[in-house]
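Worksheet: the structure to be examined is printed underneath.
Every protein chain but one is kept in place in this view of the complex.
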Amino acid sequence: MSEVPLLSVRNLEKHYTRTTGVVSTDVVGRVRAVDGIDFDMRRGETLALVGETGCGKSTTARTVLGLEEPTAGTVTFDGTPLQEFDTTDRSQFRRRVGMVFQDPNSSLDPRMTVGESVGEPLLVHGLTDRERRRERVESVLGRVGLSPQIRSRYPAELSGGQKQRAALARALILQPDLLVADEPVNALDASVQASFLDLLADLTADFGLAVLFISHDLAVVRAVAHRTAVMYLGRIVERGPTAALLDDPAHPYTRALVDSIPRPDPSRPPAGGTLEGDVPDPADPPAGCRFHTRCPAVIQPPESSLSAEAWRSIVSLRRDLVTGRIDLESDVREEYSLPGQFDDQAAESAIDDVVAALEEDDVETARQRLDRAFDSVCIEQEPELAPIEDGRRVACHLHD
Amino acid sequence: MADRTGSGSEPALEPIDFESLDSRRLPLRRQTSVFLTILGVLGAAGIYDIFVIPHTVPPWGGARTAMDYLFYASLFVFGFYVVAPLVRRPGLVRRYWWQLRSRLLALGASAYLVFFVFAGTGGPWVVDRLKIGYIDSPYGAPMAQPPVFARMWYNQGAGTPANICLGRVEAGFCHGTWHFPLGTTAWGADLIDLVADGFVVALQLSLVTAALIVPIATVVGTVAAYYGGWVDEILMRYVDVQLVIPAVFLIIVIQSLFGRSLLHIVLVFGLLNWGSTARVVRADALQRIEEGYVTAAESVGASSPWVIYRHLVPNVSDTLVTAVTLQMPTLILAEATISFLGYGSPLTKSWGTTIDGGLSGFPETWWTAVVPAVALFLTAVAFHVLGDALRDIVDPQMEGTG
Partner (left out) sequence: MTASRQSDPMLSVSDLSVGFDSYEGTIRAVDGVTFDVHPGETVCIVGESGAGKTVTCEALAGLGPDGSQTAGSVRFDGIELQSAGSRRLQELRGDRIAYVFQHSQNSLDPVYTVGEQLMEVIGYHQEFPEERRRERAIDLLDRVDIANPAERLSDYPHELSGGMGQRVAVAMALAGDPDLLVADEPTADLDVTIQAQLLELFAELQAERDLAILYVTHDLGIVAGIADRVVVMYAGTVVERAPVAQLFKSPAHPYTQALLRSLPGAGELKPIEGRHPEPSVYPDGCRFHPRCPHAVGDCRTGESPELLPAGVESEAACVFYGPDRESSVVRQADPPVDGSTPGEGAHR
């Protein structure tokens, strides 16, 4: 393991702007796909990026590969920032990074033979000698466990697992230093997944690769990654050694992810700890900690002395006020199991005001009133990624 | 598993010195180079004959027009890109055959179109060789003979020596003969000759127009889809404008101003009618761009022309062929209309011209109008049916797996 990181990402941001029409440049929305992330990668190590839809992991992959321009921040490869590359550097960079995608059915051109697809990178970089190309293609096909004859077949004749191996062969044919694998086994059957991951581990070691492994499947991640970073709505919420992170998650989102995964053991109760609601719109992330709208562990303000259940009800109510989920017809106190009488006088009056405002159908006032009374740090302030034990970093106020 | 160390016995691949290689030139496939060479030779010959030595017979003999050269070039393109691949890959033929087998109508249409190609290339020659409609008479072919399966009024004795009835005469009706199976026109032309000529015109028209539309639509469609942005905007707005141009009207104007010729018709159709096909290609290309292999090529460093040429163009060919096939009926009928209105080329007897002539003697010599109309109808329908079948075959259908 070398000292200088092979890949270094600092404050990376990638926003997509939604504009109306063609001629006008009115920005009507900004999708913050990646909103400020840092991580390093060293040769020979596998880093997993984990998260669900809209967390920004695929955008991160594309930006690291240089397929997208970052809106802000830097991506540094082997000491030089991508922005400072000239044409030769860029060409060289392309040879040193390889990529494998999720969908084996679309990763190979259906009109080209497997050999042509796998050999294309060589051709792009100028190796016009047919013989040499053929040799190399056969050699790399052998390394991924495919017979050399497969090079004259068309992708339609291959199974999913074989196609993924061919895609891997294509990614490795230029002998890259970094491999970006975007959900490479997601579309494969369980038994085929295992053999593919096995192969990947072998080749990673043989080629001395650094691997950026993107996945939502924690079981797979545990098997392949040294370190893991969990992403939510464009930010990294937890990062650290995989085993420590998955065995004892520090961030509530990580914990929810781990708990949601169905375990192949019928004697255990089915996956619990389900989160409420959908992932918020990346164009309009929640204020403060982005996860607070779904977090089961939002922190009470210090001056508040409500019971845990009462607090959870308040959080629930606030979330529904913010997301517009609130059912104005219902009896708010009953719906959210709010106690008839609060010990805390301030809380009592706040709830009265909120109920009154809702009777007038004034959701905005209700929310503001609630915020004034219960200003949780999770709503006010976005947590920073800070170190905790085990070499991990977490962005959560619970660990402040 | 992530801690596995290198096995050592399997070293990484041997390094390649890429610095010394000249990269990024877009290499042509061998096949394409051959094609372009032959096409170039044909083109040079044509230009030489027509523009350099317009009034002299060229070394290879014959008096050919620009239309003829275009036709040969189109035949070559068709042979190279449609016939040759089918010959080289019998597996593909078997698969198409199986697909067509269950669609009887499409099968019939394909058979007809094969016949159509042969008739359009060698029809008149065959008719000549078989001496169909050959008559040894100083007056030429008798006028207004009905087809073999029909009869018409006949007033014996009231007419010139040329006005005879070749067949038997019965109760005032002249019956047709096998000598002129489709009859003759009122002015003494054998209808089989006319229909054969019509095949030639129709084939030339469809093939040459297709040969013009295909490259233009492909380039415009894929470039617009891949580059997007203002390139896309400009190209698509142009297409919008172009689609408004009434081709038939324009052709009529041109025929009036610049003389009547099939070439004009073909050029207008080919150069100003590719818009809808381009749109279809663009839509397909937009979908392909999202596929993994395009991103893979980009991530390896392939340039835009590379991706378009090597990945997009081959993959949109299915939709392209279908779109062009479906345009053919419209074109053929448009040409028939133009000729029918009298603006066709007088030298090349298209079906429309024949129909036009035939309507003056309607309904007595009804066959003169009806027979070419039937041929027209069959050809247009055949293209349409084939195009529909292609669209079904090409659009992937979800079959139950899993």
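The chains carry the letters A and B, assigned in the order they are written, with residues numbered from 1 in each.
The rule is simple: a contact is a pair of C-beta atoms (placed from the backbone, for glycine too) under 8 Å apart; a residue touches a chain by one contact, two chains touch by 3 or more.
Please read all numbers here as calculations on a predicted model, not as lab measurements.
Trainee: In the full complex, which of A:223, A:283 or A:355 touches the chain missing from this view?
Mentor: A:223
Trainee: One chain isn't shown here. Among A:18, A:90, A:263 or A:372, which residue touches it?
Mentor: A:263
Trainee: Using the touch definition up top, pick the residue from A:44, A:70 or A:161 that touches the left-out chain.
Mentor: Final answer for the missing-chain contact: A:161.
Trainee: Based on the whole complex, identify which of A:53, A:83, A:128 or A:307 touches the chain you can't see.
Mentor: A:53
Trainee: If you put the missing chain back, which residues of chain A would it touch?
Mentor: Residues touching the hidden chain, for chain A, are 52-53, 159-162, 189-195, 197-198, 216-223, 226, 242-243, 246-247, 256-268, 270-271, 273-275, 277-279, 320, 323-325, 327.
By definition in this document, only the chains that are shown with their structure count from here on.
Trainee: Provide the C-alpha centroid distance between chain A and chain B, rounded to the nearest whole angstrom.
Mentor: 52
Trainee: Could you please specify the touching residues of chain A with respect to chain B in the complex?
Mentor: Within the complex, chain A contacts chain B at residues 22, 45-46, 65-67, 90-92, 94-95, 97-99, 101-103, 106-112, 117, 120-128, 136, 139-140, 143, 167, 170-175, 197-198, 201-202, 204-208, 223-226, 242.
Trainee: Sort out for me which residues of chain B touch chain A in the complex.
Mentor: Contacts found on chain B: 1-7, 10-13, 15-16, 18, 21-25, 27, 233, 290-293, 295-302, 306, 310-311, 314-315.
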